[in-house]
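Just one protein chain is left out here, and the rest sit where they should.
Each chain gets a letter, A, B and C, in the order it is written, and its residues are counted from 1.
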Amino acid sequence: MKNIAVLTSGGDAPGMNAALRAIVLTCLQYKYTITGYYHGYNGLINGESKQIHVDDVNGIIGRGGTILKSARCPAMLSDNGIKQAVSTLMKDKIDALIVIGGDGSFAGLLEIAKYWQGQVIGIPGTIDNDVDQTDFTIGFSTAVNTAIEAIDKIRDTADAFERVFIVEVMGRHSGFITFNVGIASAAEQVLSFENFDCVNKETRLNELSNSIKNAQSNRHSSYLIVIAENLWPEGTTELAKNLTELTGIDCTPCILGYIQRGGSPVAKDRLLATKLGVASVQALAEGKTNLMMGEQNNTVVEVPLRQSINHQKGVSKSLIKAQTDILSVPKQSQI
Amino acid sequence: MKNIAVLTSGGDAPGMNAALRAIVLTCLQYKYTITGYYHGYNGLINGESKQIHVDDVNGIIGRGGTILKSARCPAMLSDNGIKQAVSTLMKDKIDALIVIGGDGSFAGLLEIAKYWQGQVIGIPGTIDNDVDQTDFTIGFSTAVNTAIEAIDKIRDTADAFERVFIVEVMGRHSGFITFNVGIASAAEQVLSFENFDCVNKETRLNELSNSIKNAQSNRHSSYLIVIAENLWPEGTTELAKNLTELTGIDCTPCILGYIQRGGSPVAKDRLLATKLGVASVQALAEGKTNLMMGEQNNTVVEVPLRQSINHQKGVSKSLIKAQTDILSVPKQSQI
Amino acid sequence: MKNIAVLTSGGDAPGMNAALRAIVLTCLQYKYTITGYYHGYNGLINGESKQIHVDDVNGIIGRGGTILKSARCPAMLSDNGIKQAVSTLMKDKIDALIVIGGDGSFAGLLEIAKYWQGQVIGIPGTIDNDVDQTDFTIGFSTAVNTAIEAIDKIRDTADAFERVFIVEVMGRHSGFITFNVGIASAAEQVLSFENFDCVNKETRLNELSNSIKNAQSNRHSSYLIVIAENLWPEGTTELAKNLTELTGIDCTPCILGYIQRGGSPVAKDRLLATKLGVASVQALAEGKTNLMMGEQNNTVVEVPLRQSINHQKGVSKSLIKAQTDILSVPKQSQI
Partner (left out) sequence: MKNIAVLTSGGDAPGMNAALRAIVLTCLQYKYTITGYYHGYNGLINGESKQIHVDDVNGIIGRGGTILKSARCPAMLSDNGIKQAVSTLMKDKIDALIVIGGDGSFAGLLEIAKYWQGQVIGIPGTIDNDVDQTDFTIGFSTAVNTAIEAIDKIRDTADAFERVFIVEVMGRHSGFITFNVGIASAAEQVLSFENFDCVNKETRLNELSNSIKNAQSNRHSSYLIVIAENLWPEGTTELAKNLTELTGIDCTPCILGYIQRGGSPVAKDRLLATKLGVASVQALAEGKTNLMMGEQNNTVVEVPLRQSINHQKGVSKSLIKAQTDILSVPKQSQI
């Protein structure tokens, strides 16, 4: 008989609710009680919690966001915050804490583990996919799909007007979303940290400008650039302005923004969340701790939590190459 | 035996293809030939055309954009442009011209009619719904739906973070999209030309700020403002910045932008486009001219083309009132 | 200060929740309390109720189904059932009862009104659109959209295989869904009560068979028939079998079924539901009773409840004609 606590932390991701549901249903099997802390680590620090029952997770497998709410929690960067969090866990007689979130959330969890004897487990939930030791994070697949559905719509207008659009997608400082979305939406250019440096901006602007001018002079069609947020130093809107001036062709910026975070999770995220949720409770039942549940080669894996936050995972070279291979098509007849 | 010409002009709208399909199928019945001019009036001025056959419209009822391409055409504002357009129509022996577009496109068509003996018919196709004498324009219903689907996703994050989002929707200078989207997405505030003036910006900012502060201090929930593009003089992003400063609460701007224009048309737009497309050819067969095909009270109507561009149609007062009625709910318990 | 009761009855329809939300928010404005009876009239008969608060309707504008649950209630066909319902209303000191449902539900409400002094109001919520005195019922637009999205997918396979599919849609005994879906999905045939009788089945089978054979012999394309449920006496699967035998061409039946009932409501249904919900409480505040709130010509109307169930509304002739006009296209080149 254990008392399991759960919280969701950092940017919300579709599938966080599905993970919570799986945790709750599996706990039920072990007759564990479940305490939900609200608003990420803030709820842990402030003692804002509620018992979670089966009825609370009924029907949430398909809902975006997180019913436990989420938040950034700067207090967790201070010793004081960590100690308050630990104090709540002890006061509430929690045996194990499961955190669904990204690398920042896991760093916080590792801090807690220094001062607390309970079991800790991380479940990777972030649309950015920038967590090591798991092929995919919960929410990533849905975000990619949401983005391509949005870009398919933009393509309609781009085709109708044979116009250039520069579409910015999320991803913080890695190009997982950018490359997946760029290839899947048949973008003419994909610009991300992995294949594009902005050290020499003048050179980059000229290259892009030439590329656009060549393409648009030889054919009549649309031209889409998918670009990572945070890539162009002055922002995507400014890049579009510069390219419009250099090319003499309208280059319209579109910032997809927060529509990429929400929405009903696609099957992949529901399944991943369910598998990781089930596995996390089973690991707790076996007395394990300091782990992240991840998925590698379509199989659930348990990895040391500390190894999940080293930022060593990168966009696969073959994906970057796939985009280049298609793009190397002679420009005069490129689609 | 007539030779019918068709072009799509102005911003593309979902359902333009469905209208073209209906025109082509109905022409077939009358054994009329169909000439498509490409890129809006530019194609008419430059003589860029193609015969349209039944196979060309196979399967396009569900496609966004326009296979005839579209464009803005500043040349149509000059006498010279008009005369070139007329010259093409005469050279190509066109008997009648159907233009699918908005009020600007119809103004151009009226100019052509001054110098040309052929029949002219307008079909209202624009997501903005700002064409008189028709309850709805082709594309409006799809744009509203696309926007609420996007906002439903933003709501997920807003709920998870109990945060304020300011979502800008399209609509040029009228609030049809804004009010329909605002009510249908359960926005806490709907700001458009019809209910919000920016003459005294300081006062407005304070009102909005108080409204947000009251709402957020008394409850824990999200707060969405749906705002019309072109409403706030310095732009929605600047408004969000101002409100963030005044309230001390994060107010995040989201510009939905071009995702609202494309996509597969909803049933309403496919049906409206089909009915208007069929009716336009039937009107031509009866020798009619200078008309816009519209829909009033769910019935197809023929109205003098000139009456369609007076900008007298406004958002229905009952819709504006419906939003107010729900918003007047005492703030401490408002959803 | 009134005590308002609400229930949802009959087949669930997307937008029922949106109507409930609008009722609750408007009641709040008038400081009315709201009692929800569960499982349609069964909850009224059995006294199964709950106070509904603002928090209960938070976020439900976009959810299909009905949080009040629904059910068929044969007991309402008996005097005894009616009296039990009335007895609950009196015991619970209800001042007014709002029923969201279809014609059967309204018939029940009229019976209650015979024995009960409280105010009664009906809000038309059914995907079938078969309620008089309102142009649209809540749920209809969503059901039509869901069906065309499903048929767009079937069309992909039909095109790939150049095959004949016979798709059955819902609608009980009227063709609102059938005609709207058939036209909006570009069906080659639309078969419903309004344009197709099955008195002489042999003749009908031969006509359909010839029509399919002509179409498929002259071109290479798909062929979709959209048919109303309950139309063909032996069922759509049997019809498909008969046509396969007669034509020698595979005619595959697809019963869309229950996927047409659920899902997040489209904007039109959210708006309609919100307007009717607001108006119903306002009418109650003005002391009105025995009304159905409906929408005619895009305007909210109050109609005597009794007039809503006469089954005099039919599919508009122009809609039926629009389909015929497109279908009369010479077969050799038809799309």
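Throughout what follows, a residue touches a chain if its C-beta (ideal position, glycine included) is under 8 Å from a C-beta of that chain, and two chains touch if they have at least 3 such contacts.
Predicted model, so just to flag it, every value in this text is computed and none were measured.
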(request) Specify the shown partners of the omitted chain in the complete complex. (result) A, C
(message) So one chain is hidden, and I want to know which residue out of A:V144, A:L208, A:I225 or A:L256 touches that hidden chain in the complete assembly.
(response) A:V144
(message) Please identify which residue in A:Q51, A:N200 or A:N298 touches the non-displayed chain.
(response) A:N298
(request) Check the options C:E162, C:E207 or C:E245 and report the residue that touches the missing chain. (result) C:E162
(request) Against the chain that's been left off, what residues of chain C make contact? List them. (result) 8, 11-12, 14, 39, 63-66, 69-71, 146, 150, 152-157, 159-162, 165, 252, 254-263
(message) For chain A, which positions touch the chain that isn't shown here?
(response) 21-22, 25-26, 28-29, 54-55, 57-59, 61-62, 135, 141, 144-145, 148, 152, 155, 159, 180-181, 183-186, 221, 264, 266-268, 270-271, 274-275, 278, 282, 296-300, 316, 318-319, 322, 325-326, 328-330, 333-335
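One rule holds in what follows: only the chains that are shown with their structure count from here on.
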(request) Name the shape of the chain contact graph, picking from line, ring, star, complete and other. (result) line
(message) I'd like the angle of the rotation relating chain B and chain C after CA superposition, in degrees, nearest 5.
(response) 180
(message) Could you work out how far the Cα centre of chain A sits from that of chain C, in whole Å?
(response) 39
(message) On a C-alpha centroid basis, what's the spacing between chain A and chain B, in Å?
(response) 34
(message) Give me the residue numbers in chain B that touch at least two other chains, ranges are fine.
(response) 152, 155, 159
